[in-house]
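Here it is: the structure, laid out below.
Yeah, one chain of the complex is gone here, protein chain that is, but the others are all in their spots.
Here is chain A:
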Amino acid sequence: MAEPIYTVASDSETTGEDRSAPIFPEIAVGIDIGTSQCSIAFWNGSQVELLKNTRNQKIMRSYVTFKDDTPSGGVINELSHEYDMLSGAAIFNMKRLIGRVDTDPVVHASKSLPFLVQTLDIGVRPFVAALVNNVWRSTTPEEVLAIFLVELKMMAEHQLKRPIRNVVLTIPVSFSRFQLTRVERACAMAGLQVRLMPEPTAVALLYAQQQQQQAVHENMGSGSEKIALIFNMGAGYCDVAVSATGGGVSQIKALAGSPIGGEDLLQNTMKYLLPNVESIFSHRGIDEIRRMGLLRVATQDAIHKLSFQSSVQIDVNLGNGSKLCKVLSREEFEMVNSEVFEKCKNLVNQCLHDARVGIDDLSDVVVVGGCSNIPKIRSLLMQKSKKKALYEGMNPLEAAVSGAALEGAVASGIADPFGSLDLLSIQATPLAIGIRADGNSFIPIIPKNTTMPARKELVFTTVKDNQSEALIVVYEGEETRAEENHLLGYFKIIGIPPAPKGLPEITICMDIDSSNMLRVLAGARLPGAHHPATPFMEVKMPTVDDGHGWCAEALHGKYGAAMDLVSLQKKS
């Protein structure tokens, strides 16, 4: 192959600035890269169609194997055996690692994967490496994702016989904006312009399309409003959304998400089957990796079987004469993972509460994702929603990618003569965005679940007399203490007119456009003045290029409270 496997495009190509003309010059394809599986779909002119790889698979495994010099992913590569994936040469679960620092518990949980995830526990990115010819060769989650995207892109270009430049990629709800920049970076490396869409909102759009078509079919006009609870749990993430659907418009009322998923179920079960699993595999010899792989495959297999039978026999030869023979019952599996299921329940409760929706208001409960077959998950949602049945209209593994393909077609501005694309997805912010003020508090400016595009502002003031500068530290999250949230960036307002403390009005305005670009505008003026003392500042966020909070700590260490802000209680 003459051309390099991926190209490094500039970051600006993926931003929304050059979108003022047509949003997408061509129909964007939808891609769902899950923690363990991935798929690609496109609008074929009348409906959404999933592409198949050369092995006739619509759902492909998300992994990249490093062999000799050329890495290859699960799209075109065929493993001779499942165990090959567990030999140390294959990197997978990259979605759980991208944009995370090594103090993150999710990264620590990934240390039991059969490749190298090394942490120094200081808040920097973890060291990830694959075993190539008995050498740990370093890579990054972005690189792995980019290799994967390139393979998907090549496959789609080959089959659709046109260049693919624009994609709609689904992401977990709980991703911070910093993580989104890492995903965008990977897409830029693959030469793709990307629009990111939270997974349950893609499912919601598919649901809106189905409801609209049904309404047209039954000749009911635009149909009445339907409230749907969408629960999407894959290998890496659990996301919940409440959407109000009517007339082909899917309006997201609330989102909730957490990095819990099938991987946690798997690890908990492995620990239950082999209580000293961590100590056995801590050294990461070649043999140990192979044994860990064997246990992993056997456990995964057992969990799948437990969705359809009440108990399963597990026999694994762990080598060294040790053998694991056990019967695992569904009750045991549910008991071992009760914490995970409890978290799922909490997410659903939180989402319903945030959406201000009662259980009686729900028209449908949509359960999708790789974990949607687990009986406990299904019963939990039926119990919670007091429904006898869950929504059956969509393939749980194809829902998110189909929704992404729909969004790609809608945003490309193509018209469908039958009105099948007369759709719109109105998104909401999954996390609150605000600044550090009032000491060390996080003051949200755009609250969670605000409809996008959104613009909000708050007025702050100085803490010292004649304070001429103020530090704006932007965070994203839900925690009350500023540093417990995700740091997005920081800048300084200068030239605040000299005045007693509490007098100058420092306006912080945040603007999110529909392509999810966040801009922070800030400026200071004295009350009554018609123009600001100095030009306003407009800063695109995030500005941080590393996912840790060190910069905030350093700023605090250097300036203390000298450039702090407090919120101004305005008398109107």
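Just so we're on the same page, a residue touches a chain if its C-beta (ideal position, glycine included) is under 8 Å from a C-beta of that chain, and two chains touch if they have at least 3 such contacts; residues count from 1.
The definition used in the following text is that contacts and distances are computed from a predicted model.
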From "tRNA (carboxymethyluridine(34)-5-O)-methyltransferase", "AP-3 complex subunit delta", "Anaphase-promoting complex subunit 2" or "Chaperone protein dnaJ C76, chloroplastic-like", the hidden chain's UniProt protein name: "Chaperone protein dnaJ C76, chloroplastic-like"
Identified contact with the non-displayed chain, of A:332, A:469, A:513 or A:546: A:513
Option from A:379, A:451 or A:466 whose C-beta touches the chain left out: A:451
Absent-chain contact - pick from A:425, A:462 or A:485: A:425
Omitted-chain contact residue, chosen from A:287, A:479, A:538 or A:553: A:538
Residues from chain A at the interface with the omitted partner, ascending: 16-17, 19-23, 222, 225, 246-249, 251, 407, 410-411, 413, 422, 424-426, 451-457, 507, 509, 511, 513-515, 519, 521, 523, 530-532, 535-536, 538, 572
